[in-house]
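Accompanying notes for the structure given below.
Removed from the display is one protein chain of the complex; every other protein chain stays in position.
Chain IDs A and B follow the sequence of writing; residue 1 opens each chain.
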Amino acid sequence: MPTPRSRFLGRGESGDDAAGGTAAPMDVSADKQRINRRMFLKITGWGSFFITMGVFLAGTLRFLFPRVLFEQPPTFKIGVPGDFFSGGPDLQDGHIRVYEQWKKEHAVWIVREGRRLYAMYAKCTHLGCTPNWFPEERIFKCPCHGSRFYSNGVNFAGPAPRPLDRFGIFLAGDGRITVDKSRIYRFRDFDKQGAYLEV
Amino acid sequence: MGEYQDRYEFPDLKFNVQRGKKRDNRMEKGEKKDMFVWPDLVVMEFLTAVALTIILIVWALLVNAPLLEVANPGISENPSKAPWYFVGLQELLVYFDPWIAGVMIPSIIIICLMMIPYVDVNPRGSGRYAFSLRKFALINFNIGFLMWLLLILTGYFLRGPDWQLYWPWESWTVVKKVEDNLWSPDPATGLTGLALYFGLGMIIPRLVSRDFYRKCGPARYTIVMLSILLMYFVPIKIFLRLAFNIRYVLVTPWFNI
Partner (left out) sequence: MSRKKSLWKRVRRSQVWRSVFRHDYTDTRRNRILQIRSNIFLHIHPARIPSHAGRIRFTWCMGGITFFLFIVEVITGILLMFYYRPVIEYAYQDMKYLRFDVPFGIILRNIHRWAAHLMIATVMLHMLRVFLTGSYKPPREFNWVVGVNLLVVTFLLSFTGYLLPWDQLAYWAITVGANMIRATPFIGHEGPFALVDRYHDIRFMLLGGTEIGANALLRFYVLHVIVLPLAAAVLVGVHFWRIRKDGGISRPL
């Protein structure tokens, strides 16, 4: 029998003072059962409401991460090893040559250092501006905040926190050198397999 | 609580019911405390809107909004400046790593701004200009505001190619030497320095002005002092960089400050 009082209690108020009230013991147990059922409904009700809202939110967040990107394909071919290692007097250790022809389209400098070839990402490690190569001074300069890099990409001035990143580079099955922009190597990984191509 | 309700709960209602009669009496006595919004204030608002419209149209006729060449990811503008209101943050990038200058500092500023009304326990000087009653709050807020302004002015007017410092009378064609002699103290020294700064900064005001600490209570005191110490850390770091060529005050394997 639903008295106004029990209905009030059913809304989740403390049931303690109901025990000291005028209601008979049987009513109290009935009340408690009712409270339990109401609590259960309340928890499942609000619970499913918030879970649903949470799922909507998570779905909206996921919605913002597209699966397919219409950006440039991550790999491109730059030629055969002979194009870069044609012998000659400058092949000795430590000599560095910077190839600029892929910068415009792919934001990559191909750099040959001794017998190694690597693909340097033309993107300042500070805030992502595109540095420029100055052949006379043999350094890279970033126009945004003045970071400077040696020809091998190592930073020596300005706010850049680390040397220029490098892309994966490997010899494909057709004998041509391929740059893989989906793999990015940072300074500590420069000596890992895949960060350079040695001939 | 009762008094609080009386005063604040329904000020609008109070205005209508009680103030209306009271003010009527007072106005008859010659006290002119209130003014009618219609037409006096509305006319002022209207005139302000008209003036602003004229200013905007003249401005728009005289100065064109910039439109450079089409976006080209291959060529960075030199210098490439953010819009003026973000140039202050860009200027901070010279002195801090991006995660501090671009993320932490603006977030902390916003959070601290939102906390101001809840940590300022000084009940005086509400709703009027009263410098002498709120010296502490006003001095610190104005210093922060001025710093923001100063950073914007420096970044906007004094930075040239490669984000180098150029005075207004200097030509941008002159190539400036980059700072390549920066150094960082070893982690132990850096950590000690930071610990000293924040430790002493937290303790000394408490010893000097016990009254301030008592009024605030521990939680508010910590928040207030921490925000103020963080704020002054920015010019201190800038000073260390400019005077001693210190790049980071604390170097760790995970992040640098």
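Operating definition for what follows: a residue touches a chain if its C-beta (ideal position, glycine included) is under 8 Å from a C-beta of that chain, and two chains touch if they have at least 3 such contacts.
Because the structure is a prediction, the values reported are computed rather than measured.
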**Complete:** Considering the complete complex, of B:127, B:168 or B:218, the missing chain is touched by B:127
**Message:** Please output the residues of subunit A touching the missing chain, sorted low to high.
**Reply:** 61, 64-66, 69-71, 127-129, 144, 184
**Fill in**
Where subunit B meets the left-out chain, the residues are 7-8, 11-12, 15, 23, 32-42, 44-45, 48-49, 52-53, 56-57, 59-61, 63-73, 75-77, 80-86, 89-90, 93, 97-99, 101-104, 110, 113-114, 116-118, 120, 123-130, 134, 137-138, 141, 145, 254-255
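In this text, only the chains that are shown with their structure count from here on.
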**Prompt:** Which part of subunit A faces subunit B closely enough to touch in the complex?
**Reply:** 103-104, 107, 126-127, 129-132, 141-146, 148, 156-159, 161
**Complete:** In their shared complex, subunit A is touched by residues of subunit B numbered 73-80, 93-94, 97-98, 161-164, 178-180, 256
